[in-house]
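Of the protein chains in this complex, all but one are displayed in their positions.
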Amino acid sequence: MKRFAGRIAHAAFVLWAVATLTFLLFRLMPGDPTLNFLSDSFSEEMRADLLESFGLDKPLPEQYLIYLGSLLQGDLGVSFLQKRPVLDILLAALPNTAALTITALVIAYAFGIIAGAFLAFARGTVTEGIAIPAALITRAAPEFWLGMLLLSWLSFAWGIFPSAGANVAGSEFTSEWARLTSADFLWHLILPALTLALYLQGLPLLLMRATMLEVLNDEFIVMARMKGLSRWAIVMRHAARNALLPVATAFALGLGSSFGGNVVIETVFSWPGLGRVLVSAVQGADYPLAQGAFIMIAAVLVLMNMVADLLYAWLDPRVSVGARR
Amino acid sequence: MDALLDVRDLAVHYRTAAGPVRAVDGASFTVPAAGIVGLVGESGCGKSTLGRALMGVLPRSASIAAGQAVFEGRDLVTLSPAERRKLLWRRLAFVPQTAMNALDPVQRLAAQMQEVLVERGGLSRAAAGARAVELFAMVGLDAGRLRDWPHQFSGGMRQRASIALALALNPALLIADEPVTALDVIVQRQILDVMRDLQSRLGLAMILVTHDVAVVAYACDRVVVMYAGRVVESGPVRAVLEAPLHPYTMGLMNAFPDLERAGGELVPIEGAPPSLLNPPTGCRFAARCPFAVARCEKDPALLEQAPDHHVACWRAAEAPALRPLASEAATWSR
Amino acid sequence: MVPLIAANDLVKAFPASRSLRDMARGHRPVLRAVNGVSLAVAAGRALGIVGESGCGKTTTARLLLRLEEATSGTVLFEGQNVSALHGAALLPFRSRVQLVFQNPFDALNPRFTIRRSLTEPLRNFGLPAAQWEAMIREAMARVRLDPAEAYLDRHPHELSGGQLQRVVLARALVTHPRAIIADEPVSMLDVSVRAGVLNVLRRARDELQLAAIYISHDLALIRYVCEEVAVMYLGRIVESGPTAEVIAGAAHPYTRALVAAVPVPRVDQDRGDLPIIGGLPDQRNQPSGCAFRDRCPLAFARCAEEAPPLRAIAPGRHAACHLA
Partner (left out) sequence: MPGASAMRRRPLPGFVGSGLGFLRKQPFAVAGLAIYLTFILLAIFADQIATHDPREILFRGAYRVARYLPPSATHYLGTTAGGRDVFSQLVHGTRSALQVGVTAAFFVVVIGTLLGLLSGYLGGWVDRVIMRISDIILGLPFLPFVLVISALTRPGTTTLVASVALMLWPNTARVIRSQVLSLRERGWVEAARVTGCSTPRIIFVHIAPQVAPLAALYGSIAVGWAILTEASASFLGFGDPNAISWGLMLQDAFANQALSRGVWTWFVPPGLCIVLLVLAGFLVSRGSEKLLFPKLGD
């Protein structure tokens, strides 16, 4: 309970710091950021109007207070280019990113945990000699390049999967949920999710293997062997449960960082997610949208960092349950 | 003598890059059906390795190179893993050192008790629950503590829980590896009392691995002294500790500060045990022994020098004359 | 007797973990690891501090060495209060009071040769470089590491535990200290080499007229090296006096339990039941009155009401018990 409260306060502090940093970043960078973000075709009058409508004509401290205030109300401003509330644009993109990230993470961790546990028992074998470098290579490869390879192979050369987007252009759905569960969406999801999963699986695999090896050397595993327990009971009940603690934490952390880290994969597959929104906003000098997307991505990251900590504490009684006399 | 366990010329080697380390190098001793046998020696003498070899849980790099260990008529060395599993915990149980995390940190004590009682003992869950309470009571733990996690226990309580776990299936032999080493004197004494009490009530056999002669003197009926991978002396505690036949045992007895023996210089054994990578030929203790003679370049056999009192020393017959010399510091400092 | 090193009512409080309720009330609970310890040791004398782990004996040693800041109380060295000294002002004290560590395998920088480890204090305390070699050799001879050349250019991992502990002692002695504090100096060593290290320690104390403080859980060891002993329980000294007298006729029930529990290497011990109840309590939940009363077989009503002060019970002897 106390830990919980402390951790939330900490997350709130980090969020505030990130929001402040973002504010300063977009306003204090060398050169006039407003110039950066305003198109040359705007007239001086239009520019002044715009500045006023976005509150940019006020002194910086006042801007900051307005900024924090609207942030707390969930108001992220209006997009320069799309003339729609930033929040609406982001909320429209969020399900796509969430679907991609969660699908990929689940595949990656399911595979990584099982393969990692298996590899812990395959020490010194040929399998290990091939699997470890292979896992390292997937970690070393740029995600977008993996995506390019899969695209050119499975999409362009063999024509199995669609090469871009989340749905066939012009399709209509009764609800967002109907869209996300449609066969068309899932079909579009496969290739980007697979690419992301391929990139992500190395971490749980190597982590699971390493912690498993460490746990298998622990005295309580030796004790379990002495007790004559079955191999299955030793591995599943004792070794895996202990080894999964750090992997579970990594999952939560991975969820946080993938939300923003998908930028390149969403670009390669033209996937209409948060990262894609951020990139095009930055490229198109749509600064309220860029700022909003950045803050939302950061918020998810901070939130998941917090979840990871709490998850670890919850899973490990040594952290969550105090000593008794 | 009808032995429960008969260890003959047991050798355990560790594979290292530099060659085999002979952690146990031809150890022989017997354990009677009831009573506590102290296995005593310094760190690196092979006593812990020996305990683990008997349980069949040596690390990957180690293996039994020779010898046999006959337990209830069956050789533990040649037993198939499946056969061994049948014996483990039901006939042969283990109490670890407290400092090690021998209890699974993410499972409550009740679950760890249940596991053994149900899966290895074949009890129903209800019967296992009752038995767990009974076992906790036997070692002086409150039944309510079964719901606790291991990290909530103090060192002494953890050791009581380990003993309760080990006794769960009424084993014939309990191997305890330095069970009181990491504990404070008062807790140490309390644990030893629990072990002695349970041994006499249940009439089982125990091997108590320790580096502390005083623990042996307090808790054991028999003692096996190991040095550099070998047994150098064994027999009833009284015979061995009151009239040691091996110079190493004599040295160990004198090296201890004694609460009731006043002042004077302590008698150190100069030098250090030999490397087990390439152990010297002949008597392993010769390099540090003040009584070494030319004969000691050859291996002394472990012989029955007095009734039930075995020793591996060429000069065992002269022991009564050597003992007073061994109690003087000048003898050892050369 | 003029004490060389003395402690006056030392207290070390650590912040204990706070519950939400504590926070709401602005309450800051503390754990007193050391709770009003006073002691004094003269040159050429040795005091043993004995007790179970968690009794505060190691913290007391660290407070005496100024490795930790006391919450209150003072440390006096040669009559001077050194509690307030910091930085360079502390250096003279540091060079005069040295520590022998418990774990010899951990007490020497693994990357340094023995010579470099012994040179460090000489350099730090600003002794002229011309004297270094002679002082190092003197220290090595004092701990009976002969010939010194056989050890000086080696690294710690090349030496055995007994040899390492002698090097640790040599490092403590190399700057010619006046007082030495040894925290469990042999508990990590093999039994057969313990006696050698203890002998070297005792000889060094006699020859150099050092004031020595030994920290140990082992009364038998204290008996061998110390004329005086102080028994600690939950941060307080509960009994003190000449070692032989305290062991032979303990006045505090805790001391009696400790004496009864000490293992001795002899057969036929009829040592009866241990006169103590249960295990060490959680420091946060100490009983009212005497801290030992819930484990004491002799406790009576007064023990719950009133904490017994440490008072003189015989010449040179003190105990904190209503029955003493």
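By written order: A, B and C. Residues from 1 in each chain.
Going forward, a contact is a pair of C-beta atoms (placed from the backbone, for glycine too) under 8 Å apart; a residue touches a chain by one contact, two chains touch by 3 or more.
Everything numeric in this text was worked out from a predicted model, so none of it was measured.
In the complete complex, the hidden chain is touched by one of C:Ser95, C:Ser216 or C:Thr243, namely C:Ser95. The hidden chain makes contact, of the residues A:Ala141, A:Leu180 or A:Ala233, with A:Ala141. Against the chain not shown here, chain A presents residues 10, 13-15, 17-18, 21, 25-26, 29-31, 33, 36, 123, 133, 136-137, 139-145, 148-149, 151-152, 156-157, 163, 210, 213-214, 257, 259-261, 263-264, 267-268, 275, 278-279, 282-283, 290, 293-294, 297-298, 301-302, 305.
Chain C residues in contact with the hidden partner, per the touch definition given at the top, are 65, 67, 91, 94-95, 98-99, 101-103, 105-111, 117, 120-121, 124-125, 155, 157-158, 160-161, 168, 171, 175, 190.
The rule is simple: only the chains that are shown with their structure count from here on.
Per-pair counts of C-beta contacts peak for the chains B-C.
Relative to chain B, the most remote chain by averaged C-alpha coordinates is A.
Each chain gets a centre from the mean of its Cα atoms; for chain A and chain C, those two points are 54 Å apart. Rounded to a whole number, the gap between the C-alpha centres of chain A and chain B is 54 angstrom.
Within chain C, contacts with two or more other chains are made by no residue at all.
The residues of chain A that reach two or more other chains are 322-323, 325, listed in rising order.
Of all residues in chain C, only 52-53, 160, 162, 190-199, 217-221, 223-224, 244, 247, 257-269, 271, 274, 276, 279-280 touch chain B in the complex they form. Note for the complex: chain A touches chain B at residues 218-220, 222-230, 233, 237-238, 241-242, 245, 315-318, 321-325. Taken together, the chain B residues at the contact with chain A in this complex read 52, 55-57, 84-90, 93-94, 96, 100-107, 115-116, 119-120, 148-149, 151-152, 154.
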